[in-house]
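Other chains dropped; remaining ones untouched in position.
Which chain is which? They are A, B, C and D, in the order written, and residues in each are numbered from 1.
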Amino acid sequence: MASMTFDGIGKTYPDGTVAVANVSFAISDGEFVVLVGPSGCGKSTLLRMAAGLETLNSGRLLMDDTDETDTEPQDRDIAMVFQNYALYPHMSVYENMAFGLQQRKMPKEKIDKLVRDAAEMLDLTRYLERKPGALSGGQRQRVAMGRAIVRHPMAFLMDEPLSNLDAKLRVQMRGELKLLNQRLGVTTLYVTHDQVEAMTMGDRVAVLKPVSNDQESNLQQIDTPQMLYDKPANLFVAGFIGSPAMNFLRIELKAETGSLRAAISGTEISFPVPAGAALSAYAGRQVIAGIRPEMFQVCPEGEALFNERIPVAEALGADTFVFFDIPSPPVNVNDAEDTEGFTYKGKNRLVARIPPALTPALNQRLALTVDLAKLHWFDPTTGVAIRD
Amino acid sequence: MHTTIGRSPRALGPAGKSFVRRNLPYLLIAPSVVMLLALIAYPLLFALKSSFYFWNLQIGPQPLAFVGIDNYVQALNAFDFRAALGNTLILSVAGTAIEFGLGLAIALILLRALPGMNIVRALLILPTTIAPIVVGFLFRYLYDPGGGLLTWILHALWLPVPAEGILGSPSTALAAILFVDIWQWTPFFAIVLYASLLAVPDEILEAARLDRASPWTILMRIKLPLIKRTAIIIIMLRFMQIFNTFDTVLVLTRGGPGTSTRTLGYSLYEQGLVNFNIGLVSAMTWITVLIVNIIVALYVFFAFRNEEW
Amino acid sequence: APRRAGAQDAKSVRVLSVEDPFFFSLKAMVPEYEKETGIKIELESLSYDALQSRLVSAFVAKTSDADVIVVDQMWLGQYLDNGWIISLNDFIARDSELDLSDFIPEVLYSSNMWRGQIGTLPVAAYAQGVMYRKDIFDEFGIAAPPSKTSEEWTWTKYVDTLKKLEGKSFGGQPLFPTVICGSQPSPITHMFTQLSVSHGANWFKSFPTAPWDFSPQLTGPAWVKSVEVYRQLYKLSPPEAINYVWFDAGTRFAKGDIGMFYWWTPYFYLIKNSGYMTGKKSDVMEKYATAVLPKAEGVPQTVSIGGWSLGIPSSSERQEAGYAFIKWATSKATQKKMALWPDLNYQFSDFARASLYEDQDLRVIYPYLDVQYSMMKQGNGKITRPPVPGYTAVESVLGLSLNQLLTGSEDPKTALERTNSLFESILKGNLMIPYQKESFADSKDEAKALIGKLGKK
Amino acid sequence: MLPAFFFLAIFIGPILWFIALAIRPADTAFTMPPQLTFEPNLDAFRHILVDPGTNAPQLVNSLVVAIGAVLLNLPFSVPAAYALSRFKLRGKKNIMLWYLGLLMAPPVAFLIPYFVLITRIGLQGSYLSMILVLQTLTIPFSVWLMKSFIDEVPAELEEAARVDGARWYTIMWRITLPIVRPGIIVTSMFAFVFAWNNAAFPLVLSSRSTATLPIGTLGYFATSGVTWNYIAAAAVLAMIPPMIIFLVFDRYVVRGLTFGSVKG
């Protein structure tokens, strides 16, 4: 319905908190963009700015190439799911959903049909006459969803719309939302903390990071989910996408003939790595290697890269995550201050995903290897991925 | 205050283009301001102008002479000014404080969802629905030394009642007037506080109970801070009302015995509606307005110091 | 019968009154008047305070929603001077039916005349007199007070008589010798000034005799003496009398534990009933008698005069009709009918007309008329409470001082001196000292002359 | 429940005693000890309502004036309170204090100027004159109190409505005001009460045909005596309409206005 362009937007709250700074990206018409990032990184603020609820301290917001920075929310034709629902407490579920449609002077029967269809989809039909106060948390959240999806706006803004729903419902809603996006072609900005949602729903995913001043930018990378997963732009993105998160290792890179040898700092472990051009430039220096938990494979002891005791194992049913420690300095990617150096805290806990059947007894050793070709490499100072 | 955690009230968005939208808040406020201005400007200016003239309707129908600030000097030097100011302050400070405390206690009782509470509420409001001057009559009757119920109850409880009667003794008359005001206006506090306490979200109170806060702590640290705004406002409104009362004094004691119950409001009444000294009463009005303004401005300054408006 | 001619231009007359006893009986007569004249009388009653605020506001705005208003004697000068009500002189002079000479001259002088104008006509005239309990006096062997003013019956004697009742009980009930009014400002002033005027006290250096000089005279010995006596009277009264307004004293007497007191003459009949205007007989109904006021040794007696009169606002467009109503209401016939109205147990004998005091029908119902008349004849409202502009301002100061004197132990002289200087400053503030306007030689004789002149047809 | 009874006794006791005064024989009113049993009669009520019944039309007048004052008050004060609560504006503090300043003026001093003013616009003696002048009390009171209630509605609700495409008037009318209805009702009830028991303005502004109940009640207090039972009866009469109003509107004053609306 509409494309949307954030052009260097920034928001500083009256108390001085810089919530958003220098964020620029464009969403094309009908695109489904997911925003992810740690708590407090400015996702909601960004959404609220897109809705026109928050004035911009800097930058412009274009919709379909017209500057809408100062347009009132009611003139923007967007539908929003608020993180905290913001249901009308005095209206029934039905009225909550119908309200937005009534503002558009739609005939009553049409409203009725739209509301009932949405309620059906959200499994709320039974609750249409209830007030929000008499609903469970998840039901309230579904009403908040319903209020948005009954409409046929230029853009959807959804702030963690499924966070309080059970897995099953969430899967179902995910499908419905995606379908809606495809069918109506409504541009959608979607905030979630759920990795599965982020990976499956977004045409593209934007990874944000908290900023501490208005010189930085929240936006770390915006790309297709697979690209983010496979080719994270930097340590932050790599660490953020995927759950459990990518394991990071501090590596001393030594040049060998024809290849490079990577030695894990603080340990005896070392292994050869294929020498890409970019990585070769780091020979003789420290780099950071990233290993996703599923990149580990259980192997015979002889082939093992790691062979540590497993103090903790988490069985999820379908998979088991095993944790083990190596005496290597950990890498902290979360705090901005730390991107420039490492904080030594003694040991580094790694996590590997293995089939449940192979789960060892607690505190037994487990031999694990890694497909070395798939390793991720990062510059330790800037955090930027080292890639050819 | 934000009972529910919300973002603080903020401007409803960026300035629009049309005149109406740009000036919307002012347009919404304007009718009331214009209305009040239309109603109040004339009397205020009338009073301001009159306060500089000698104008006593008993002496002549028209202002007789420009006397500068003479009226103000006269008002401030009047034999009863100090006594009246003192009594007025006692009444308004003690009255608001006690009414607030009692009203709050009652509001808390009203909050309990017991059967018949709505009738209790409707009954409770009765004292405020009688004209203050009629309330004066009621208490004249109740205080009557020779048949007053209250006098009798005090006797029955072996409490000392002055020989001159409750209203006849300088030691009790002011307290008696204070009691009348408390009786009449405590329900006002009770109902308004009750309504604002209703708006305190249950879940916050539940959280406090789980934090093992005693009912007292919940009151002091949760409920009161959450209704602080409303409380501040009605305290202020009541303070000003008491500051201007004269009706009960008129009926009960006419300021006596001596000057022990004379209030500024009564002095104003006397100069205005008995002596018809328009010039003098205008000066007194402005003096009163200034005094209350100073008090209220101080109060508002301190009470709202940490509040957003 | 009222003169129809003047009233024909109006369909209705709006009357604004207070709810004193005359109002009830007058109201009872109104239907008759309406039937007779075809004019609708819209009789509205307000409290004293409400009436005055309403009237003054209306005068200031130069409008009025009344054609006839009740005027207190204190307001007369102010209303006439300000041109708020009209002088009735012309009406009276033109009116051949009105028998002006029947009005007690002292009443007209005190309540209705100002600067040679008759501004109002009295609808209810009050003097003051003594009421005492026959049964109690008999029980304790006390001689009844006289019904004729005499040199024997002095304030000293009055106090001595009361003292005989001190500490006594009657009918198993502790007795108070007397009761006074202590509430400031008006009630205490009304009662006290009777005492002081009896003692020959004067408020001002020269009023009503010309040239007017309002320098206050409160420090004179008559004032001091009166305060002392009044203090004594309070000691002989129930202590709560300090807060008593007009009717409280009467109500208290009607309850039966008071020996004797003096007060406005309407209480002569009001105390018959328990409860105001209820028509229910009180405990003392058959047990009291009236007597004349005591006087001070060597001072000619003066009695306070009060009451209510009817006047016509200058803004009224129905002045003729208004006058016709006033004439009717104050006429001998109407007043008699009002007095004979049986409801409420006969509650009206406040005649301003001399002839009614001789009326046999009335004397049966109101046995005290002789006493009352003799009080009236000695009346002089202009000295007792000088109805001068700004009166209420000084009254409030006097009332306060008296009230304080009753409860406190201050030396009367010092207190009066302080009051005197307060008077002075208030009067100066009100531009009364020195008096700048024209004076008027206002004496009873002048008044009688004017009555004679206007009454001559 | 015990403290409830205690308070009720304190606040209702005097009123019961007043009711008793209205229906008791006059000679039983002032006795010591107070006479608790008596033969009740409705004479006083007959007098004030039927014969001559002066107070019955005054009751109607009072209702007209008080209801009129509230109705006129609402369209002025609700938008103002809403704007003061919801918008950031320059000089807000001053405007708010200015409203207060009006309340501070002692009404007695203004009676005469008001009368003059009302006469100039030709409204003397009319209901409208009283209703208008009462606004000087009700508007400032309502604006302040309503504002404090509106302040409590989470801003998110209005934001949601804006995103839903609602204009400010729709938001005010359909979202905010319904939610603060209890506050508005309580405020209005007291605005009603203030107008209802105001005696000062009708004192000078009313006429015979528009006089309100307090004025009528005052009339029973004369210098020569007080008709206690009439005063009591009139006062009892005066209590009934507000009580009915409070009973009727009580159900709108409910708990949990914003319950379930926002999370957090």
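Things worth noting here:
Throughout what follows, a contact is a pair of C-beta atoms (placed from the backbone, for glycine too) under 8 Å apart; a residue touches a chain by one contact, two chains touch by 3 or more.
This one's a predicted model, so the numbers in the text were calculated from it and none came from an experiment.
Though each chain kind is drawn just once, the whole complex in this file has A x2, B x1, C x1, D x1 as its copy formula.
Criterion: only the chains that are shown with their structure count from here on.
Graph distance from chain B to chain C, where chains that touch are one step apart, equals 1.
Among the other chains, A has the CA centre that is most remote from the centre of chain D. One finds 58 Å separating the Cα centroids of chain A and chain B. Centre-to-centre spacing of chain B and chain D amounts to 14 Å, using the average Cα coordinate of each chain. If each chain is reduced to the centroid of its CA atoms, chain C and chain D end up 39 Å from each other.
Counting partner chains per residue, chain D has residues 29-30, 111-112, 116, 154, 156, 162, 218, 221, 226, 228, 256-259, 261-262, 264 touching two or more of them.
In chain B, the residues touching two or more other chains are 13, 146, 273.
If you check the complex, the residues on chain D that touch chain A are 154, 156-157, 159-167, 170, 174-175, 178-179, 181, 256-264. On the chain D side of its complex with chain B, the touching residues are 1, 3-4, 7-8, 10-15, 17-18, 21, 29-34, 75-77, 79-80, 82-89, 92-93, 95-114, 116-117, 132-133, 135-136, 139-141, 143-145, 148-149, 151-152, 154-156, 158, 162, 168, 182-183, 186, 189-190, 193, 196-199, 213-214, 217-218, 221, 226, 228, 231-232, 234-235, 238-239, 242-243, 246-247, 250-251, 253-259, 261-262, 264. If you check the complex, the residues on chain D that touch chain C are 25-27, 29-30, 111-112, 115-116, 119-120, 124-125, 203-204, 207-208, 211, 215, 218-229.
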